[in-house]
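Not every chain of the complex is shown here; the ones you see sit where they belong.
Per-chain residue numbering starts at 1, and chain names A and B are given in the order in which the chains are listed.
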């Protein structure tokens, strides 16, 4: 995979070498994300951070990643009032906006919209999420987190045991992560969901065809007891025929500290694509785990900045210049990681 | 016209010398807008990009122009929640905001609002559009585009033949452009519109009084057959007494590739202030012209950045410093122009 000048639209663009290349560059971004060093390698470059669907977390993460490389960020956070709402095609929007910036991140709720936009853009486009379709930087940061958490325990990715928990039918984060994990060897997947919310069969078959072990269960305790990684997701109530129907799944997939202590192996890593719903009737991942050192959910979002810095550096061809423009940080920095 | 420290509120501020001065500076901004060079001449300066009416295109264009000169941008994109909605006068808003930045761009839907704001501002104000009244940077970028397109064909502005097409009664872009074109010599205007949507008579008379040739027609084919420039505009349905009434004009002014090939002279330039409505029932400028090299609509928006850079440089008195702070671009740059 050639990164320089390329669009990043789908996880299907990545083979294992490409993933490893992103992660290797991501590792080199850590001192900058930790505010140990400052680089100005992209000073004068402009990111068009075009969020035609609202998002605080992902939008700010991309913007910070670009700022940390020294670049500027111009943004939009609205769709209703944009020219698209007045009948402008994605073609026109892309042609216009690509005259303003060096690279564009786009989110839009319509599936396929970012592909259509990218095909008309004169600068590289990163998919920041196009509806239920793709959100490739989320999958990359999840996989990067898995690798780091596993490595910190002295293990490697070979024979990784991961339990994917919750609404596996509807979550795009899970789908994309499965496709990336399938690039590795002998992954053991345990899919924990009720019958009705199972991972779509084409994913299961693709994983098995690639030589991975896939077990499907419908009880939380059974699923989590032999895993290196628990990947918990939100039950997406809005996709159910009725709220009453959704109700019956809620208790089944609620992970808290006492369940963790009783049933998980020591140091099992807990992940979640966030936001987690902390209201009492949802609460798929209880706040009583907040002090558990194996809770990796905020390391995931921290890693998101690093992954996005790596992608910008690769696409804009400045990987080897980052350190040349670096200097020490001279202000107070809190410890973040 | 003195630019340093001045407000830019109306095209009526510009005589021909002033227009030429803006264009001369704009030409010098091209290498920076094309990302061939980087300048940091405004490093430390702040633009207050105050859009009290939503706009993605114009807002981002102004913001990028300021970033490309090295400055920072602080923005607002809302009116409903601002202090103006709580009864604050434009006087107060201007006094307050002008303490925050070095220069302000303001858009507000109320006609005359930007003038009122500017009279109280302690820093220079650029009109980013005040309702149906003025949008001077749009007119300047349109004229700049006409000059460049014409020059690229070895012609000059003397005896320019331009066809203005569509809803000439309601479009402020057309009105302002007419006023600027009237500064040149012997322009031949063909106004293509239905009877009911003609250019207001005061514009026609002013143009004739300045020695220009003005012909009014109501058929597209007749209007476009002897022109250097076609300036197509959107039929502004919302101004019609009823949708049924608007309906009858739609087919008349639809320009597509086959009409262009059959009736236009070779290399006739096609312009549009954008957004164009690409829905099938509107479609005043068909997508089948997207590959036509004479379609200048995206060169117009690209030129918008250059014109806005030139105005900032002139107002803030850094024209001659731009190149002194310049260096080569060290990252991947797509070809944009």
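To be clear about the criterion, a contact is a pair of C-beta atoms (placed from the backbone, for glycine too) under 8 Å apart; a residue touches a chain by one contact, two chains touch by 3 or more.
The structure presented is a predicted model; accordingly, all values stated were derived computationally and were not measured.
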**Complete:** The full assembly in this file, of which 2 identical chains are displayed, is built from a number of copies equal to 3
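We adopt the following convention: only the chains that are shown with their structure count from here on.
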**Approximate Å spacing (C-alpha centroids) for the pair chain A, chain B** = 40
**Request:** Using the touch definition up top, name the residues of chain B that touch chain A in the complex.
**Result:** 35, 38-40, 54-57, 59-61, 63-64, 67-68, 70, 73, 77, 274-279, 282, 287, 290, 298, 301-302, 305, 329-336
**Request:** Give every residue of chain A touching chain B within the complex, in rising order.
**Result:** 4-5, 41-46, 48, 72, 74, 76-78, 81-83, 86-89, 91-92, 95-102, 122-124, 315-318, 321
